[in-house]
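All protein chains but one are shown in place.
The block that comes next holds chain A.
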Amino acid sequence: MQFLLNAPRHLFFTGKGGVGKTSIACATAVQLADQGKRVLLVSTDPASNVGQVLNQAIGNQIVAIDSVPGLSALEIDPQGAAQQYRDRIVGPVRGVLPDKVVRDIEEQLSGACTTEIAAFDEFTQLLTDAALVRDFDHIVFDTAPTGHTIRLLQLPGAWSGFIEHNPEGASCLGPLAGLEKQRAQYHDAVAALADPARTRLVLVARAQRSSLAEAARTQAELAAIGFQRQHLVINGLMPETEGQIDPLAHALANREAAALAQLPPALAHLPTDRLSLKADNLVGLSALRRLFAMDESMATTQEVNKAMPPLPKLAGLLNGLAADGHGLIMVMGKGGVGKTTLAAAIAVALAERGLLVHLTTSDPAAHLADMVAGTLDNLAVSRIDPKAETERYRQEVLASKGRHLDEAGRAMLAEDLRSPCTEEIAVFQAFSRVIREAGRRFVVMDTAPTGHTLMLLDATGAYDREIRKKMAGGGLHFTTPMMQLQDSRQTKVLIATLAETTPVLEAANLQADLRRAGIEPWAWVVNQSLAAAKPTSPLLQQRAANEQAQLAAVASQHASRYAVVPLQVQEPVGLERLRQLTQP
């Protein structure tokens, strides 16, 4: 493994949920510890399952892993970190200031922004607090999925610069204002990240076009903020031998080869390792130690139960979705589960029933949506581009609200509009413009990754309260975006996931978050299922059998109704192949 050679002090693994970075980070930590190094494994993933993989409960304190000498682990729980941050600020005034005032402060500190920053603050400590980490030779970070990672890592660069240029600190740092005294620490964290002698970043991807494109975007964004030394790991490659037995395995191997042949140029020059698909889920030490073994024995010892129960199809959800003739359909879930594909397939199926449909996507890699644009008369396709929306919003605010300010005031406003919140607000505004159409036709949306999505909803909530305040007493009839999202006749939320442990856990967390916001998901869709694809290769059959536990959990614990979409022999792009996803 090239990424393990001369490993520097900090190793970061990044990639979308489901690519296997937790397993690879764990296996790396175990391997380094087996070599006699003292290793700290850190998970900052909101859906961390490091404890599950290592068979030991881990929390927000560093604990030694009993079964691996030299290995310690730590889970940074973003929600817990945010609660600690709130307690630090609110604790001293509880019982001193009026209760209602204390509740208002807590509400203000309950946004996604606070969570993000509180988690980042702990992460910074690990990079800069010498006393905390002096007992370790290596710190291995299993970071959160890409969008979140970038946010975490971009903040120190942007904010160190920002703090330098605003010595008075009077400006918009949001919840970071409370942490401003630690600016030297942020500066050190940036320096540690940008120093190739101390830090190596390992991009983890599957050999799929969208996964590689996502890795290329991450590569560029991280390189731009100083993360120069990067490695690439391509995980889960189909072993050649399987393709000789099974047409599905053969097609998958071909798809992988085609994706790798068109490797984005930014990735082509990176030192690259390839790992083959394994039959079992990588839970437990012996499985972790075998992960980097080149000659994985294919012999599946367990008897595979070939009698799979029948699985409900996506077509079965269409009547329910189409019933009202219009409405908002939101496909939500983590990046990499195929939200854009599912949204496009549903939009096409509804349009082919003669219904008016608007498919809108905020996925930056929306080539798929482009391919159905203009193919059906009653199907409109549009995109919310976060960068363009943000720039438009900035210009709009400067032109309207900045009009009356003097030059210094305008400069300050322009600076404030560079704060991380601006993009969330800009995207939210574009989002609320689109969902208003759902009273007349179908609006089908794939939303951006979960954290971002929840920030949108968070903003929707604040907006909702603001409108209520303004309208109160006026006696006017009004509908806010939040009311629209909470009404199941107007809005149907589909939770998209994969039949694997981490994605199902992440989807369940997303559902819990939505319920807190008063939104009840209408159905779950399990995408890219091997069990539904009925493979014949022993390796794929074993993996299909491994899906059963998760499929059962979706059916019995999580979803009131659900559908399973089989893994497709060909990549589902273009009208014809999208139709196959909703075949009865």
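Here, contacts are C-beta pairs under 8 Å (C-beta built on N, C-alpha and C of every residue); 3 or more make two chains touch, one makes a residue touch a chain; residues count from 1.
Here, contacts and distances are computed from a predicted model.
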{"item": "Undepicted complex member, UniProt protein name, chosen from \"Arsenite efflux transporter metallochaperone ArsD\", \"Aldehyde dehydrogenase family protein\", \"Iron complex transport system ATP-binding protein\" or \"NADH-quinone oxidoreductase subunit D domain-containing protein\"", "value": "\"Arsenite efflux transporter metallochaperone ArsD\""}
{"item": "Identified contact with the non-displayed chain, of A:Leu5, A:Ala261, A:Ala408 or A:Ala512", "value": "A:Ala408"}
{"item": "Touching residue (missing chain; options A:Thr390, A:Thr422, A:Gln511 or A:Gln568)", "value": "A:Thr422"}
{"item": "Touching residues on chain A - with respect to the absent chain", "value": "89-90, 92-93, 96-98, 100-102, 104-105, 107-109, 111, 113, 168, 170-175, 177-178, 397, 401-402, 404-406, 408-409, 412-413, 416-417, 419, 421-422, 425, 428-429, 459, 462-463, 466"}
